[in-house]
Structures are given as C-alpha cells and as structure tokens.
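Shown here: the complex without one of its protein chains, the others still in place.
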Amino acid sequence: MGSVVVHLRFDEQRCKGCSICVSVCPKGVLALGEHINSAGYNPVVEAKQGCNGCGMCAWMCPDLVISIYKEMGA
Amino acid sequence: MKVLMKGNEALAEAAIRAGCRLFFGYPITPQNEIPEYLARRMPEVGGTFLQAESEVAAINMVYGAAGTGQRVMTSSSGPGISLKQEGISFLAGAELPCVIVNMMRGGPGLGSIQASQSDYFQATKGGGHGDYRIIVLAPGSVQELADMTVWAFELAEKYTTPVMILGDGTMGQMMEPVDLDTIPIKTGHSEFPWATTGCKDRPKRIINSLYLDATMLERHNQKLQRKYRLISEELPRAEAYHTDDAELVLVAFGTAARIARGAVDQGRANGLRLGLVRPITLWPFPGEFLLAATTGARKLLVVEMNTGQMVEDVRLVVEGRIPVHFHGRCGGMLPTVKDILAQIEEMGV
Partner (left out) sequence: MRTVFAPPASLTKDPFHYCPGCTHGIIHRLVAEAIDSLDIRERTIGVASVGCSVLAYQYFNTDMQQAAHGRAPAVATGIKRALPGSVVFTYQGDGDLASIGIAEVIHAAARGENITVVFVNNACYGMTGGQLAPTTLIGQTTTTSPGGRRVENTGYPIRMAEMLATLDGSAYIARVSVHDPAHVRQAKKSIQHAFEVQLAGRGFSMVEVLSTCPTNWGQKPVEALTWLKEKMLPQYPLGLFKVWERSEVNAS
C-alpha cells in the first residue's frame, strides 16, 4: 500500500477571505494569506502540511474556491 | 360558414385556431366567457387552461409559458388588467410574445361591469413601470375580435412583444354572425432562438429584464425603442368611412366607432357631410392615416366611451390645424346617435 497524497487547488481569485474554511478544517492546515488577490481579499492558503482530504473546507466554501484531488503515492 | 357567436367566445375559439394551447386567467366580468369557453375547449385540443389564484399570478404564468416560445394568452378587465401591469412590464422588458385581452369596464376603482373605454391611457401609454410600449388592437365587431386574435399572436411573435386586444364589455357580450372557417388552423409552435426549453446541445438561454450596468440598460432600452419605431412605421392601421368629402370627421374606435358610424349615416341622410376615421391600432396610433383622411375637414369630433383619452392623441396629431371637439359618455353609459348629432348641430358643420 502506497501513501495517499492530497492536492488542494485554490481558485484564488474567487476567494473573499471569509475564513469559513479555516474555521472548519479539522487539521488546522488552512489560513488566510498575507497577500491580496485581484478582488481585494486575503485569500486562503495551505499554511501547513497535514491535509487528509476530508473535504469539509470545500463543502463549506461559499465561493467554489477549493478543489481536492487524491493521488496514490509511490 | 357563419355562426352566431358571442364576442368573447369567438375570440376564445380564434385563439385555439391560432395555435394557442396555454391560457391563464382569473374571473372578472365582463370577460368570463373567455376563460369559461377555454376551460371546456383547451382539454379537447390537448391544451392547458388554468384558473390562477390572481391576475398577478396569471400574467406571471403567461411570462413563464411565453418564455418557452409557445402561444399563450390571458384575459381580464380593468381592475384585473391593473394587477397585470407588473407582469406586462416584465414581458415587455424581457421581450416575450403573448396576447392580453382587456374587455374594458367602467372605472376608476371597482367602477362597474358595464362597457367602457376608460383604459385607453393604461393600454396605450404603458400602464406599468419603465419605458415600454405594447401593441394595442381595437376590434370593431365579433368577426374582428376573432381575426384580430390571430393577428395579435402573429404580431406578438414577429415583434417579440405583448399585444393587447382592447375590447369592451359590449363587444365581448354581444352576438354577431362570425366566420371562423377563414382562420387557418395552426398546430404546433415555432422554434425561437431565445426560448428557454432546456439547453440540450446548445448554450444556456436566459429570459431576463435586469441590467444592473447603466450602460447596458440604456442600450437595452435603445434596442426596445428601435423596435417600437419599427412597429410605428410598419403597423398603424385605421379605417376611413366617407372621409373623402367630409367637412366634419368623427374619430372613434371599437364600440364607440359603431355608434359614430350610425351618426355619420344619419347625418349624411340629413345632408351633413360627415365622415369617420376608426383607428384599428391604438398603439401605434395611426396619425398619418388620420392626417391624410382629414385634409379637407374643418372640424374633428372624437367620440369615446370615457371622459376624453384618445382625444389627446388626436390633438397631438393634428397639432391645432383643425379644431378637435369631444363627445364622451362614461361609467357604462353609451353615446347615442341622437346626442352625437345634437352636438354636431351645436358645433355647426
């Protein structure tokens, strides 16, 4: 059995920095970034390792910012 | 073959022949024979008759159905037409074809159930909000009620706009011989590039009148105005009766025109050179026709079943060139040939 690698993709320009995803992440891997996106918000970033791909952030994101993919590692 | 039919029923049957398979209405006198007839008839032809919870709901059901590209109609009278104005504005804004019948009764308020022409302003000047126009047709007989219903559906689709048939209680209730066999039977419906029918094998479509960007809304309005100008050029229609040598021309539409015609006949029998112009389209108003038909006239007399509404359009057209007089009865009272001729005598031809 190989390990599972989770890829989080952020459609950053859609993010409004509401931080709902940050609040629901059970692993605490998300945070709002320091930079500002084209809409004028601090968008979400993956601040730490440890995402298990549970999908709660994406389920709660009102702006379809987050996509999640899983890859079987070597 | 001619049959004796009530105006409201002839109109309803003509709608069926014109391919209308959807009717949404609400009871109000004096147009009840239209929904009652269609409640019987629609199921026979596989169509939908639905009595809505209100005129407001009925006109919005018309909006939804019209958005699918199918022929749809509603009918009402004054107070109900007032309630429909919200929907009519939306239909005009979203450029949807439909036919709206107003069998006018006396107003304002609850008024009466007797025939009147007191909704001319509401119909022709846009009773709802925003810069829009709808085509308004004024039938003068039961046969015309039937023929104009077919024409109304054709115009609605040609110009993608609501079309109103502006009859009155008398016209809806009276019986006359009518030949419906001359109306070709239309089945099925046309395909339109704007109709929302499900986006199979094509991009999605949107039926809408919202333009939050001011430049876009101005552009949309300019597009509507171009369409209205085109209609104003192509559509105006009226009928002239003995206007060639007339010194005094009466101007009247619908039921009032039938009475005015009687006054012309009787006046002519008495040696008066009277004529009549009967506008058939009320919007667009047949101004050029009126001007052409009244070049030799010294006076105009507008006869209406209201306190003076179309007379304002007549005055705008003649621009003071000819004195315009007015004869009106209202509240369900009808003008009489006798009273019209008495006023003409007073005016002096």
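Labels A and B are assigned to the chains in the order they are written; within every chain, residues are numbered from 1.
Throughout what follows, a contact is a pair of C-beta atoms (placed from the backbone, for glycine too) under 8 Å apart; a residue touches a chain by one contact, two chains touch by 3 or more.
Just so it is clear, the structure is predicted and the values come from calculations on it, not from any experiment.
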- Task: From the listed residues B:53, B:179 or B:345, report the one that touches the chain absent from this view.
- Result: B:53
- Note on the structure: Per the whole complex, from B:5, B:22, B:38 or B:340 the residue touching the absent chain is B:22
- Query: With respect to the chain omitted from the figure, which of B:86, B:154, B:312 or B:339 is a touching residue?
  - Reply: B:86
- Note on the structure: Interface residues of chain A toward the undisplayed chain are 6-7, 13-14, 16-20, 23-24, 39, 41, 53, 55-56, 58-64, 66-71
- Please give every residue of chain B in contact with the chain that is not shown. 22, 24, 48, 50, 52-54, 56-58, 60-68, 70, 72, 86-87, 90, 94, 196-201, 204-210
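Note that only the chains that are shown with their structure count from here on.
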- Message: Nearest whole angstrom, what separates the Cα centre of chain A from the Cα centre of chain B?
- Response: 60
